[in-house]
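Of the protein chains in this complex, one is absent; all others appear in place.
Here the chain labels run A, B and C in written order, and each chain numbers its own residues starting at 1.
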Amino acid sequence: MMKSMRMPGRYLPYLLSLPAMLALIGIMYPFFLGVYYTLTNYTLTRPDQIEFIGLRNYAQIFSDWVFWRALLTTFVYAWAAVALELGLGLAVALMLNHPFRGVQILRSLLIVPMMIPPIVSALMWKVIFLPTRQGVLNYLLGFLGISPIAWLGGSYTALVSLILIDVWIFSPFAILILLAGLQSLPKEPYEAAMVDGASGWFVFRRLTLPMLSPCIVLIILFRLIDSLKVFDVIYATTKGGPAGATTTLHIQSYFEAIRWFKMGHGMVYALVLWIMCYLFSRVLTRLWTRALMR
Amino acid sequence: MANIVLDNVDKYYGDLHAIDHLQLQIRDREFFVILGASGAGKTTTLKMMAGVEPVDSGSIFMDGQDVTRWPPERREVAMVFESYALYGHLSVYKNMAFPLLAGRRKRLTASEVEQKVRRVAQLLGIDMLLQRRPAELSGGQRQRVALGRALVREPAAFLMDEPLSHLDAKIHHQMRSELRQLRECMGSTIVYVTHDYGEALALGDRIAILHEGKIMQVGTPGEVFHHPATRLVAESLGDPPMNVLPGRICCQDGRTFVEIQGQPLRVSGAVEGPSAATPPRQVDVGIRAQHIRATQAPSSRPFHLPGQVYVHEVLGDEGLLTVTVGPQHVMVLTSPEERFTPDERVYLSWEAEAMHLFCGQTGKNLQSHSV
Amino acid sequence: MKDGTGKLRSAVRVVGLGLYFAFAMAPIVWILMMSFKNPGDVIATPPKFIFSPTLDNYKAITVGLESYSSESLRPDFPKYFLNTLIIASATVAVSLVLGTFAAYSLARFSFPMKEDIAFTFLSFRFAPELMVILPLYVIFQKCHLIDSFAGLTLAYQLVTLPFLIWVLRGFFEEIPKEIEQAARVDGCTWWGVFCRISLPLVKPGIAAVVILSFIFAWNNFIFAMILGGERTQPITLGILGFIGYERVLWGQMAAATIICAVPELVLAFVIQKYIIRGLTFGAVKG
Partner (left out) sequence: MAQIVLENVSKVYGKNPGVLAVDRMSLTVRDQEFLVLLGPSGCGKTSTLRMIAGLEPVSGGAIYFDGRCVNDLAPRQRDIAMAFENYALYPTLTVWENIAFPLRTRSARPEQIRGKVQWAAEALQIHDILDKRPGELSGGQQQRVSLARAIVRAPQAFLLDEPLSHLDTRQRRIMRAQIKRLNADLKTTMICVTHDQKEAMAMADRVAVMHNGALLQVGSPLEIFNDPVNEFVAGFIGEPAMNFADVEVQRDRQGLVLRTKEGTGVARLSPGDMEGQAPALPATLRMGIRPRHVRFTAVPASEDHLRAQVRTYESVGERGILTVDLEAQRWRILTKPDQSYRKGDLLWIQFPREHIYLFSRETGQRLRR
């Protein structure tokens, strides 16, 4: 029998995904190399003197308050951004889920903030957030009798400002997903509820929210992980400042490794962040599949 | 132009034994119907014949050749899928020409292809649709295109998977007669899968009844309808389906009786098994709705089964009476003019000849028939 | 049945949506305005809403303008733009070739470890970039791949390949299996089916993932910052360069921002239908 006439061979699927697998193994290799670096005193300026030092890097970092502050900042940033985006997203999606003139245009406009490179969006906001009356935001707030705010320059306001930028870029993501979710909801249960005499709030709480739960979990999954590992926005605006007020694990990892050449330290920060991202993504993907089952 | 033999074919989906030691012999130029409920393994069987589902064990022969390991493109079969499986990105014409151009063995000129496609399109009455895309067609039209795509070839066998199931009643009937006519000009073996007993009886030269991956019976429409081999076969043919009542079979004075709710009815003809020596045993009594008479007063006949009217449905030509007998519902065909009211008491009776007896345990038909 | 509450509700909707879209659009409008201001107007305090528009900023970053600093005589911006175009196109091309086959085999064949392999692809989406980039930096230094287009194209696969495989797999899975089986019965080999049936049927999907991959590559910053250099600098880094230590060229930055965002927005509108699907890795069909 001619070979070409056979059914797809058993190895064909592997053969087909092989190139992609190889490319990704190429990426896996540096990953494991990075894990190894956390156990060494590797310094970029002295690439030939790599010495295995066990867990000393971890001990140093975990005993440094900088690490704990970065961890806290990372969490505050991520959860605050997710909560705001979800809340805002739900409100706007509900308002957009009505046929009225121009709704299609508004929906198209939603993509705009998401498609601009995040770093560019961050720079746009940096202009708007300029301190003193030079910044347009401060100027406009002046009409409301609010004196100029330092925004990205203040130790408390910097983090708030960054979260605001994140919300600006990514709340359309939540809106679009929730809108898609709302529109795919079956119409009949709502009509049945109308006939059964349920009130609007009752319907929202007992039907809409539970039926949207896969969408909500999905938004948390994507937005939480992305804000845990946020880099561009912070780098372009505050570079972690002022005085480390906006330094997240990712930013700190960059500074340790690239600015201060301490590859071992940088990789510890990156690894901690990776573990967090991995755990959250595992838990949330599982939650998501369970929500879908329901 | 092929006979198809399935020899001990098995198919598993995970732990599910989807096809269980299937033995089938489909004759050359036969219109062979495989009838079964959804999940019985009909489509799997067909797809194994086409070669798009691999066989786990056993062999498939076409014209004596073992084709079990052949890829589909090498088997000379054409298939009509339940979902029609039209190529959405191609026009109707290209869909129909596809099998002529896809095969590597025969080289046809463009004009030959066009001629063949047009001839089949005309035959099916879709020649004005050739430039359309499948998405622009109605269900009935798509069905014709799917059929046409199979007909442009001259395969050894046509495999058809529920080709009429998505059509509404009126078109369904029309297509059924058209299929019957087409069958005469095709001259190839046709294997036809359906869950609709009406289609099976109307179209098939022979019918195989499949249940949970096993063949229950193979026979002509008359055989399977009038002499079902098992209770399952009897219940899967007919609308309303055959009523089945539990009974006991016993012998007295060399005559065989069946007892239903304490009422004895003499059985005509020979029954396997019981003799004076054996104790009474459980049987299932099968009786079709059109063979039962329902009367408001007990008849003078020795056998009448009391029951209560559940509902009476008037269907124009006939009436369908549902009667509660013990824990069960029994369906009775009546004339449309008869009147019954819910909960009214009625008496059911039938001729012994119309009755089928099935073994209570195995479901096997206990009456031997000379076919 | 429009009563008082109905009217109140629509009023709330108008106000709410008005506020949100003002928030969403204002920065873009402001930057657009800024890109048309001359240097004096840009740094004016208080900010100017009315000014005489000029194209100087655009001229300065594209063809160069004498009245600006000497550097701007030979602006680097066109080079950045070209770099980005090269990197993004090469990345997408490589991903497409590698990813299409992988996506098809994940969608169509069942084989051991399939879901694990698929999830491994996905998990790269959720990994912090530096975890891979920092060691990669070391490797690239050794292999002299720093600041090379080949190196960046390879590294960018991390951004586009998992995405492309995962989303395209969904598109392939949507083709009814029976259509492919029909084509087999009609006489095609599996390769024939793949080329003549499957690929044409996922054309819209391929267009969507290509465009979105392109946008992701275009938007990338961190890979280029660490693994790139003078020669391969893309637009995202270039824009950051307008904000230097000695001076800040706000106006030119605004113009660059607009030029950088326009091609993306055009592409994004083209595949609007698939945006959600792409952004959620196919989890929401949109």
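Structure notes:
Assume contacts are C-beta pairs under 8 Å (C-beta built on N, C-alpha and C of every residue); 3 or more make two chains touch, one makes a residue touch a chain.
What you see is a predicted model; the values in this text were computed from it and never measured.
When you scan B:47, B:74, B:153 or B:288 for touch with the missing chain, the hit is B:288. Across the entire complex, the residue among B:113, B:186 or B:202 in touch with the chain not shown is B:202.
Mapped onto subunit B, contacts with the missing chain fall at residues 38, 169-170, 173, 176-177, 180-181, 184, 196-198, 201-203, 221-222, 225-226, 237-241, 288, 290, 310-311, 313-317, 320, 322, 329, 336-337, 342. Touch with the hidden chain on the side of subunit A covers residues 186, 188-189, 191-199, 202, 206-207, 210-211, 213, 293-294.
The rule we apply is simple: only the chains that are shown with their structure count from here on.
Of all chains, the one whose Cα centroid sits at the greatest distance from that of subunit C is B. Averaging C-alpha coordinates per chain places the centre of subunit A 57 Å away from that of subunit B. Rounded to whole angstrom, the centroid-to-centroid distance between subunit A and subunit C, based on C-alpha atoms, equals 16 Å. Chain contacts: subunit C has residues 189 touching two or more partner chains.
Counting partner chains per residue, subunit A shows two or more touched chains at residues 5.
Within the complex, the subunit B residues that touch subunit C are 47, 50-52, 71-73, 75, 77-79, 81-83, 85-89, 98-99, 102-104, 149, 153, 159. For subunit A in complex with subunit C, the residues that touch the partner chain are 4-5, 8, 10, 12-14, 16-17, 19-21, 23-24, 26-27, 29-31, 33-34, 37, 42, 44, 47, 88, 91-92, 95-96, 98, 106, 108-121, 123-128, 132-136, 139, 142, 168, 171-173, 176-177, 180-181, 184, 215, 218, 222, 225, 228-229, 231-232, 235-236, 249-250, 253-254, 257-258, 263, 266-267, 270-271, 273-274, 277-278, 280-281, 288. Partner subunit A is touched in their complex by these residues of subunit C: 12-13, 16-17, 20-21, 23-25, 27-28, 30-31, 34, 43-47, 97-99, 101-102, 104-106, 108-109, 111, 114, 117, 120-121, 123-124, 126-132, 134-139, 141, 154, 157-158, 161-162, 165, 189-190, 215, 218-222, 225-226, 235-236, 239-240, 243, 250, 253-254, 257, 260-261, 264-265, 268-269, 272, 275-276, 279-280, 283-286.
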